[in-house]
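Right, subunit A next:
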Amino acid sequence: MNMLKKIIRTWTLSELLKGLSVTGRYLFRKKFTLNYPEEKAPQSPRFRGLHALRRYPDGEERCIACKLCEAVCPAMAITIEAAPRDEDAPEINGVGRSRNYGNRRTTKYELDLFKCIFCGYCEEACPVEAIVETRVYEYIFDGRGQNVMTKEALLRIGDEHEPQLAADLEVDGRYR
Partner candidate 1 sequence: MISEAARADIDRWVEKYPEEQKQSAVMAALRIVQDENGGSITTEMMDEVAAYLDMPPINVYEVATFYSMYEHKPVGKHKLCVCTNISCMLRNSKGVVDHLQEKLDIGFGEVTEDGMFSLKEVECLGACVNAPVMQVGEHYHEQLNPEKIDRLLDELRQES
Partner candidate 2 sequence: MDTQKDQVTIELNDTRLEARQGQMLIEVADANGVSIPRFCYHKKLSVSANCRMCLVEVENAPKMLPACATPVTDGMKAWTKSPKAIAAQKSVMEFLLINHPLDCPVCDQGGECDLQEMALGYGGDTSRYTEGKRIIKEKDYGSLVSTEMSRCIHCTRCVRFGVEIAGIPEIGGTGRGDHMQIGTYVQKALSSELSGNIIDLCPVGALLSKPFLFSARSWELKSVPGVAPHDAVGSNIQIQTRNGKVMRVIPQENEAVNEIWISDRDRFSYLALDSEDRVTQPMVRNSDGQLVETDWQSALEAAVNGMKMVASTDGGGALGALASPSSTTEEFYLLQKLMRGLGSNSVDHRLRQQDFSGQSDQIAPQLGTTLQQIEQQNAVLIVGSDIQREQPLLSHRIRKAALSGAAVSTVNPDGIEFNFPLSGEVVTDQLTPALSAIARAMVDMGMGGDLSGLSALVADANVEPAHQAVAESLIGGEKAMVLMGEIAYRDQNQAVIYALTGAIASMSGATFSVLTEGANALGGLLAGAVPHRDTADATVDSVGMDVASMVDMAPKGLLLMGIEAESDLAAGPAAADAIRKSEFVVSLSTFADSVTMGKSDVILPLAAFTESSGTFVNAEGEWQSFGGAVAPKGEARPGWKILRVMGTMANLDGFDYNSSEDVLSEVRGLCDQAETEKWSWSALSDLGDASSCTVASTPIYQVDSLVRRSEPLQQTPLAHAGQATTGGAE
(Lines give C-alpha, C1' and ligand atoms only; values in the text may rest on other atoms or scores of the structure.)
Protein backbone atom coordinates (compact mmCIF):
# COMPACT_ATOMS: atom_id res chain seq x y z
CA MET A 1 0.00 0.00 0.00
CA ASN A 2 2.76 2.40 1.01
CA MET A 3 4.71 1.35 -1.98
CA LEU A 4 1.80 2.33 -4.23
CA LYS A 5 1.46 5.75 -2.65
CA LYS A 6 5.15 6.39 -3.12
CA ILE A 7 5.03 5.48 -6.78
CA ILE A 8 2.03 7.73 -7.41
CA ARG A 9 3.72 10.63 -5.59
CA THR A 10 6.86 10.20 -7.60
CA TRP A 11 5.23 9.98 -10.96
CA THR A 12 2.82 12.84 -10.50
CA LEU A 13 5.75 15.13 -9.51
CA SER A 14 3.75 16.21 -6.45
CA GLU A 15 6.88 16.66 -4.27
CA LEU A 16 8.55 18.80 -6.87
CA LEU A 17 5.45 20.96 -7.22
CA LYS A 18 5.17 21.32 -3.49
CA GLY A 19 8.74 22.61 -3.33
CA LEU A 20 8.28 24.90 -6.27
CA SER A 21 5.13 26.34 -4.76
CA VAL A 22 7.21 27.62 -1.80
CA THR A 23 9.67 29.14 -4.26
CA GLY A 24 6.80 30.60 -6.21
CA ARG A 25 5.20 32.14 -3.15
CA TYR A 26 8.40 33.89 -2.12
CA LEU A 27 8.92 35.10 -5.69
CA PHE A 28 6.00 37.47 -5.35
CA ARG A 29 6.51 38.46 -1.74
CA LYS A 30 8.27 41.63 -0.54
CA LYS A 31 12.06 41.05 -0.68
CA PHE A 32 14.04 41.25 2.54
CA THR A 33 17.49 41.10 1.00
CA LEU A 34 19.35 44.31 1.67
CA ASN A 35 21.51 45.88 -0.95
CA TYR A 36 24.40 46.48 1.44
CA PRO A 37 26.13 48.93 1.46
CA GLU A 38 23.45 51.11 -0.13
CA GLU A 39 20.87 49.70 2.24
CA LYS A 40 21.47 48.88 5.91
CA ALA A 41 19.76 46.70 8.46
CA PRO A 42 17.92 48.41 11.29
CA GLN A 43 19.79 48.49 14.61
CA SER A 44 18.64 48.07 18.16
CA PRO A 45 19.71 50.66 20.76
CA ARG A 46 21.50 47.70 22.34
CA PHE A 47 23.57 47.05 19.24
CA ARG A 48 27.05 45.90 20.15
CA GLY A 49 29.51 47.39 17.70
CA LEU A 50 32.81 49.17 18.00
CA HIS A 51 33.69 50.30 21.51
CA ALA A 52 33.93 53.86 22.74
CA LEU A 53 34.80 55.69 25.93
CA ARG A 54 32.44 58.47 26.92
CA ARG A 55 32.93 61.81 28.60
CA TYR A 56 30.84 63.91 30.93
CA PRO A 57 29.28 67.00 29.38
CA ASP A 58 32.07 69.11 30.89
CA GLY A 59 34.65 67.18 28.92
CA GLU A 60 36.03 65.06 31.74
CA GLU A 61 36.40 61.41 30.84
CA ARG A 62 33.95 59.17 32.63
CA CYS A 63 36.23 56.19 33.14
CA ILE A 64 37.36 55.91 36.75
CA ALA A 65 39.71 52.97 36.27
CA CYS A 66 37.68 50.64 38.47
CA LYS A 67 38.81 47.78 36.24
CA LEU A 68 35.50 45.96 36.43
CA CYS A 69 35.38 45.68 32.63
CA GLU A 70 38.87 44.27 32.68
CA ALA A 71 37.82 41.74 35.28
CA VAL A 72 34.58 40.74 33.58
CA CYS A 73 35.94 40.51 30.03
CA PRO A 74 35.79 36.83 29.09
CA ALA A 75 38.31 37.28 26.29
CA MET A 76 40.72 39.29 28.43
CA ALA A 77 40.82 41.93 25.74
CA ILE A 78 41.02 44.93 28.07
CA THR A 79 44.18 46.17 29.77
CA ILE A 80 44.03 49.07 32.23
CA GLU A 81 46.65 50.92 34.21
CA ALA A 82 45.44 53.33 36.87
CA ALA A 83 46.95 56.16 38.86
CA PRO A 84 45.84 59.30 40.63
CA ARG A 85 45.34 62.03 38.05
CA ASP A 86 48.50 64.10 38.18
CA GLU A 87 48.89 67.83 37.96
CA ASP A 88 50.25 67.67 34.45
CA ALA A 89 47.16 65.99 33.08
CA PRO A 90 45.99 67.78 29.95
CA GLU A 91 43.10 70.15 30.27
CA ILE A 92 39.96 69.04 28.57
CA ASN A 93 37.82 71.82 27.18
CA GLY A 94 39.38 74.07 29.76
CA VAL A 95 38.05 72.09 32.71
CA GLY A 96 38.87 68.95 34.56
CA ARG A 97 42.38 69.72 35.57
CA SER A 98 42.15 71.24 38.97
CA ARG A 99 38.82 69.70 39.84
CA ASN A 100 39.90 66.18 39.13
CA TYR A 101 43.43 66.39 40.42
CA GLY A 102 44.22 63.31 42.48
CA ASN A 103 41.14 61.41 41.30
CA ARG A 104 41.34 57.88 40.14
CA ARG A 105 41.89 57.82 36.39
CA THR A 106 43.36 55.49 33.79
CA THR A 107 46.83 56.06 32.46
CA LYS A 108 46.28 53.33 29.92
CA TYR A 109 43.12 51.80 28.52
CA GLU A 110 43.70 49.31 25.76
CA LEU A 111 41.17 47.11 24.07
CA ASP A 112 42.26 44.42 21.65
CA LEU A 113 39.55 44.06 19.03
CA PHE A 114 41.05 40.79 17.79
CA LYS A 115 40.37 39.28 21.18
CA CYS A 116 37.03 40.97 21.76
CA ILE A 117 33.95 38.80 21.24
CA PHE A 118 31.49 41.72 21.50
CA CYS A 119 29.59 40.17 24.35
CA GLY A 120 28.84 43.56 25.89
CA TYR A 121 29.79 42.51 29.42
CA CYS A 122 32.13 45.50 29.71
CA GLU A 123 29.23 47.83 29.06
CA GLU A 124 27.13 46.03 31.62
CA ALA A 125 29.85 46.07 34.26
CA CYS A 126 30.66 49.75 33.89
CA PRO A 127 29.32 51.71 36.87
CA VAL A 128 29.66 55.08 35.12
CA GLU A 129 28.61 54.20 31.55
CA ALA A 130 32.08 55.02 30.30
CA ILE A 131 32.85 52.04 28.10
CA VAL A 132 30.01 51.50 25.65
CA GLU A 133 29.52 49.78 22.33
CA THR A 134 28.47 52.03 19.48
CA ARG A 135 26.38 51.14 16.48
CA VAL A 136 29.50 51.25 14.31
CA TYR A 137 30.31 47.96 12.70
CA GLU A 138 32.10 49.15 9.58
CA TYR A 139 35.73 49.59 10.34
CA ILE A 140 38.97 48.25 8.99
CA PHE A 141 42.52 47.91 10.14
CA ASP A 142 45.12 48.68 7.52
CA GLY A 143 48.13 47.95 9.62
CA ARG A 144 49.36 45.71 12.37
CA GLY A 145 48.69 46.93 15.85
CA GLN A 146 45.63 48.95 14.90
CA ASN A 147 43.48 46.25 16.40
CA VAL A 148 44.57 47.49 19.82
CA MET A 149 42.40 50.48 20.54
CA THR A 150 44.12 53.03 22.75
CA LYS A 151 42.40 55.28 25.24
CA GLU A 152 42.72 58.23 22.86
CA ALA A 153 41.15 56.32 20.01
CA LEU A 154 38.28 55.11 22.17
CA LEU A 155 37.63 58.60 23.51
CA ARG A 156 37.67 59.97 19.95
CA ILE A 157 35.04 57.45 18.87
CA GLY A 158 33.03 58.36 21.94
CA ASP A 159 33.18 62.06 21.12
CA GLU A 160 32.11 61.36 17.56
CA HIS A 161 29.05 59.32 18.50
CA GLU A 162 28.07 60.93 21.78
CA PRO A 163 24.58 62.13 20.74
CA GLN A 164 23.64 58.69 19.45
CA LEU A 165 25.18 56.95 22.48
CA ALA A 166 23.39 59.20 24.93
CA ALA A 167 20.11 58.64 23.13
CA ASP A 168 20.57 54.87 23.07
CA LEU A 169 21.44 54.74 26.77
CA GLU A 170 18.40 56.87 27.52
CA VAL A 171 16.13 54.42 25.73
CA ASP A 172 17.71 51.40 27.33
CA GLY A 173 18.03 53.05 30.72
CA ARG A 174 14.89 51.74 32.28
CA TYR A 175 15.86 48.13 31.62
CA ARG A 176 19.27 48.46 33.25
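As a convention for this text, a residue touches a chain if its C-beta (ideal position, glycine included) is under 8 Å from a C-beta of that chain, and two chains touch if they have at least 3 such contacts; residues count from 1.
On the choice of candidates, all candidates are chains of the complex that A comes from, given by their letters.
Being a predicted model, the structure only gives us computed values, none of them experimental.
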item	value
Of the listed candidates 1 or 2, the one touching subunit A in this complex	2
Candidate 2-touching residues of subunit A, taken from the complex the two chains share	64-68, 71, 82-84, 103-104, 127-128
